[in-house]
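Everything below concerns the one structure shown next.
For this depiction, one protein chain was excluded, whereas all remaining protein chains were kept in their positions.
First chain written, first letter: the chains are A and B, and each begins at residue 1.
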Amino acid sequence: MLEVHGLKKRYGRKKSILEGVSFSVRPDSITCLIGLNGEGKSTILKAIMGLVPVDAGTVLVDGEVSREKIAFVPDLQTMPGYMTIGDALTYMGDYYPDWNSKVAEELMGLFKLLTTDKILELSKGNQAKFSLVLGFALDRQYLLLDEPFAGIDLFTKEQIAWIFSSHYMEGRGILMTTHEIIEIEHLIDRVVFLQDGRIIDEHDTEEMREVYGKSVQDRMREVYQR
Amino acid sequence: MKQYLMLTNEELKRSWKMIVSVILAMASIEILTIVGRVIYHERQVKEYMSYAKLSESDAIETIGELSFQQASSYFSYVIMIGIVLVILYAIQIWYRDWLGESKYIYRLLLLPGSRAKIFFAKWTSLALVIISFIGLQWVVIQLSYVIFNWLIKDDYRASSFNMSMALKQLYTMNVVDLLLIVLVSLFVVSFLFMLVLLERSYRKAKGLIFIILEVAFLLLITVGNMYVIEKLDIFLSQEISAIMVAIFVLYFVYTIWKSLRLLKWKISV
């Protein structure tokens, strides 16, 4: 289990980004972090990966402090501008002992990406798919995705959504932030609602539907229009 | 270790075009100044000959022979430009990972293992560039000397190889001095790295404040130290030198330690 305890982050005395955020992500499930823009969703993911400093809080994976069991897919490109997809894949293989080049190859085929393509010359949709490859081809149990659907076309969204119900998901715990609830509501296992830097609500989606008869969208409206 | 070397290679790979261009440009400019000086000197002699109606040897005696020392006098300007470029590289080597279409800093910070290798990869890149520049500059000096001798007419040349005062400071014919120069250069690089990492770890105003504090700290150490030594007035000159060397080493280590700490705990994408 990926556990986040008491994340706090402030800028100066007044601006508080995160106020004691705690939640957990189970393996073999998809958890969605929901919140309005600028609420700190992205910051939480980055904080978990050590990309931004926090004032307090811990992150545990199966009881240990270890970032190397979590893979991160940010919402922007991270490879040097001159690189082709092939260069990037070689890079990952060079630096990551848990890189799975077989999975990478398979996904490349499925997404119809070529190793000779220059990453920054790809369409937004292809760039997003490529970022996913970099995340999924690491043999790590937990995967964080920051806005994987942002600004891409419908067709690509479907391709990406497909991967969440494929065998590549086996045993993995996913934490993602997104606005696009509609396309993937049927895939999400758990939602966490964030507002003003705090977790204000947490539900299993199934429980929400069966017990309360509400969809995630309904619940969102309720929560954010208070 | 292997990843550190690979990262260093990656840094150099990204800057390779720039590095080679600068080297070629500097070398070309320097050789051109030599050629230019020789030609200009020859023209001066010829013009004076016709103006004052003297023989070639008399004209040379009045105007004076051209020595390699004089002909290479522009080299120090080119070297200074080179130094500025290296300083800019030391800063750019970090900022380029945050700016632009892709943010490589994410990738670097997400790499498994210690973040120290990120720092040392960039540090080593600077070190290799600095040493290469110093060595290549020497080769260019020698090459220019050959070209100088080949180009200039025998009578016009003042004999023997000598360098300008500025060049002699850098090339003191002593390898120990060279090591010292490289060491001091790497200290400057480490200090710059620390300031950059400070700025990248804290937002805007806070970052600037910390930078100012660090600079103030450095000034406090150097000036304060000299003041204390003078006031106490009990140290022999060798002891003073030893104290200053020790403080330099300690501060050098401090800049690296602080940089590594910032990179590990405080850096922000």
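Quick note on the criterion: a residue touches a chain if its C-beta (ideal position, glycine included) is under 8 Å from a C-beta of that chain, and two chains touch if they have at least 3 such contacts.
Everything that follows uses one rule, which is that contacts and distances are computed from a predicted model.
For the chain that does not appear here, its UniProt entry gives the protein name "Lipoprotein", which is one of "STAS domain-containing protein", "Lipoprotein", "Putative pyruvate dehydrogenase, E1 component, beta subunit" or "von Willebrand factor type A domain-containing protein".
Put simply, the hidden chain is in touch with B once you look at the whole complex.
In the full complex, subunit B touches the hidden chain at residues 5-6, 8-9, 12-13, 16, 124, 128-129, 131-132, 134-136, 138-139, 142, 161-163, 168, 171-178, 180, 233-234, 236-238, 241-242, 244-245.
Here, only the chains that are shown with their structure count from here on.
Residues of subunit B touching subunit A in their complex: 3, 6, 10, 14, 100-104, 106-107, 109-112, 201, 203, 206, 265-269.
The part of subunit A that touches subunit B in the complex is made up of residues 11-12, 46, 49-53, 68, 72, 74, 76-82, 94-97, 119-120.
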